[in-house]
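Note that this complex is displayed minus one protein chain, with the remaining chains in position.
Chain naming follows the written order as A and B, and within any one chain the residues start at number 1.
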Amino acid sequence: MRFPRKLLLIVVGLGVLLGLNQLIEYGAGDFQLNAYYARIINLIGINITLAVSLNLINGLAGQFSIGHAGFMAVGGYTATYITVYYGKAIAALVGGSLDGTGVIPVMLISLSAGAAAAAAAGLFVGIPSLRLRGDYLAIVTLGFSEIIRVIILNIPSVGGATGFTDAIPITNFFWIYAAAALTIVIVRNIAASTFGRVLATIRGDEIAAEAMGVNTTRYKVLAFVVSAALAGVAGGLSGQLFANPLNPQNLNFVKSIEIIVMIVIGGIGSITGAVFGATALTVLPEALRSLDQQFPGLRMVVYAVLLILTMIFRPQGLFGRRELTLPWRRRGAALAGAKLK
Amino acid sequence: MTTAAPLLETRAVTKRFGGLTAVKTLSMTVPCGALYGLIGPNGAGKTTVFNLLTGVYDPTEGDVVFDGRRLNGRKPYEITRYGVARTFQNIRLFPDLTVLENVMTARHLRGRQTLLDAVIGTSRHHHEERDARDRAMTLLELFDLHTLADEHATSLPYGSQRRLEIARALATDPKLLLLDEPAAGMNPHEAVELMHIIRRLHDEFGLTILLVEHNMKVVMGICETIQVIDYGETIAVGTPAQIQKDPRVIEAYLGGA
Partner (left out) sequence: METFLQQLINGLSLGAIYALIALGYTMVYGVLRLINFAHGDVYMLGAFAGYYLANALDLDANPSLFGAIVVTFGAMAACAAIGVLIERFAYRPVRGHSRLTALITAIGVSLLLEYGGQVVFGATPRFFPQMIRSQVYSVGGVQISNQNLLIIVVAIVMMFGLEFIVHRTKIGTAMRATSFNLSVAKLMGINTNFVIAFTFALGSALAAVGGVMVALAIPRIDPLMGLMTGLKAFVAAVLGGIGNIPGAMLGGVLIGLMETWLSATSYSTYRDAMAFAVLILILLVKPAGILGSTAVEKV
């Protein structure tokens, strides 16, 4: 796509998101969306970012990581910390306040810091871990995630065991879905490129990949770092959502599993699947909430059964590795193929 | 295309696995532009030599030298970048990719785009993608696989998969091509076709080719020089005619008269 056309698309996209943001967060005329539904929509968006970013490392690169919650935590806490302790100052720098346009630079800096911190964590965890295969990698990433959690638990300035309740709620629909869209674009572009193919070779046969000149460790770490950074952004958005403070008790191995269930149900390796899975598994626990209040734990039982049945009867998930392609793209691809003959 | 220095050399290479010596002071000299064969009975150590040349194993003693460069301790992907490409005894195609994509992956190492290029979608990215696709297609046409370009690589018949693996190795732009039992599992007709392909690669592309093979017809038919090993040691080096008459070779294969 030519650059001016790309730019136009971005501007239009942002405009649409802003419009929807106004609608969902504030209503229009007589219409006011129930706050409960607005919240679910927001949670779906955050989970989409988490699921699609996890798909990059688990699905595309084929490296099974159970540590996503850890990166969400690192990014989330860093982002929230920046806003809480430096937010006002940053807003003041541009002559605004956190309630007005000052929130834009604050959010951008906050999320960028979160992404950077999570990326650094991804590098630190990835370099030693990605030398290991399969089960071992899964366990090690789990271990790192738990260590991160315990460390955060012991830091009083970010709330410790009670959670980061000092967070300032600057997240809204716009930021969440802008991030989700960005994540989808990034992961999709990687997948459709030579890098996506390289990741597929690593996933398929590492020895053959090495023989084709691929530095497999480098690419695994790269995918891991990008994936972690995006999880960090999701964390920053989540922790600064109204009445949704980050808490080490929630950012544990169960959370990582929940994200894995999303991409497994949707289809490991499919971005469409990840979006579907994120949506379904955000809505499902809400639908089951009343059941869970009667029988605490039932929600997770349903998850567990869903997981087991999917593995037995449809391990490739709903979409497998396929994507839902838009009609004009399909035609374009066919044209590209015809040109070569 | 003969230069004074050999393209590939092993100098008294030894490889030990704990108590087992798989390769013993093996020296090999492959001149530039050669069609070299490495044969020996089962368990002779041929695959170990192969893995030593491609960086999968490091020599316990001795040196492996390619194009004047010492390969000891280098990782497989580095060695491929220097210009050594290989195929595998048990075909290792990439299962989730199509025929075309399998070959395209081998173009990646010759590209210069970064991850950022891919994410943003710069013109460099588009150029290299198109280039990779075109080169891969050309190679597929060479091997008569272009009609199957969008098929899943693993759905191809065995003989085609072998040809695809060779095409993929070629896509890395190698100076030296290492073929690990390329004729394995082929019927006589396919083996003859393979011989044509290998000879074409050698003559038209000026490639230096080293092959490990059990199929004597193929080896004797195309190799200019053959090295015979047994129990990890060289027992003979020469032309096919010389090797066929060498009493030590005959004994190694038939266990003595």
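One rule holds for everything that comes next: a residue touches a chain if its C-beta (ideal position, glycine included) is under 8 Å from a C-beta of that chain, and two chains touch if they have at least 3 such contacts.
Bear in mind that the values here come from a model prediction, so they are computed numbers and not experimental data.
Enquirer: Identify the residue among A:20, A:116, A:153 or A:192 that touches the chain left out of the display.
Expert: The single option touching the absent chain is A:153.
Enquirer: Which of these, A:64, A:81, A:177 or A:224, touches the one chain of the complex that we don't see?
Expert: Residue touching the absent chain, from the options given: A:64.
Enquirer: Can you work out which residue in A:207, A:283 or A:324 touches the chain that's missing from view?
Expert: Here the residue in touch with the unshown chain is A:207.
Enquirer: Which residue, A:228, A:251 or A:264, contacts the hidden chain when the whole complex is considered?
Expert: Reading the full complex, the residue touching the unseen chain is A:264.
Enquirer: Of the residues A:139, A:168, A:284 or A:318, I need the one that contacts the missing chain.
Expert: Answering carefully, the residue with contact to the hidden chain is A:139.
Enquirer: Name every residue on subunit A in touch with the hidden partner chain.
Expert: 64, 128-129, 131-132, 134-136, 138-140, 142-144, 146-147, 150-151, 153-154, 207, 254, 257, 260, 264, 295-301, 303-305, 307-308, 311-312, 315
The working rule: only the chains that are shown with their structure count from here on.
Enquirer: Mind listing the subunit B positions that touch subunit A in their complex?
Expert: 54, 56, 75-77, 80-81, 85-86, 88, 92-97, 101, 104-109, 111, 113, 115, 118-121, 125, 128-129, 132-134, 137, 150, 168-169, 172
Enquirer: Quick one: in the complex, what on subunit A touches subunit B?
Expert: These residues of subunit A touch subunit B: 1, 6, 185-186, 189-190, 193-195, 197-198, 200-201, 203-205, 207-216, 222, 226, 269, 321, 337, 340.
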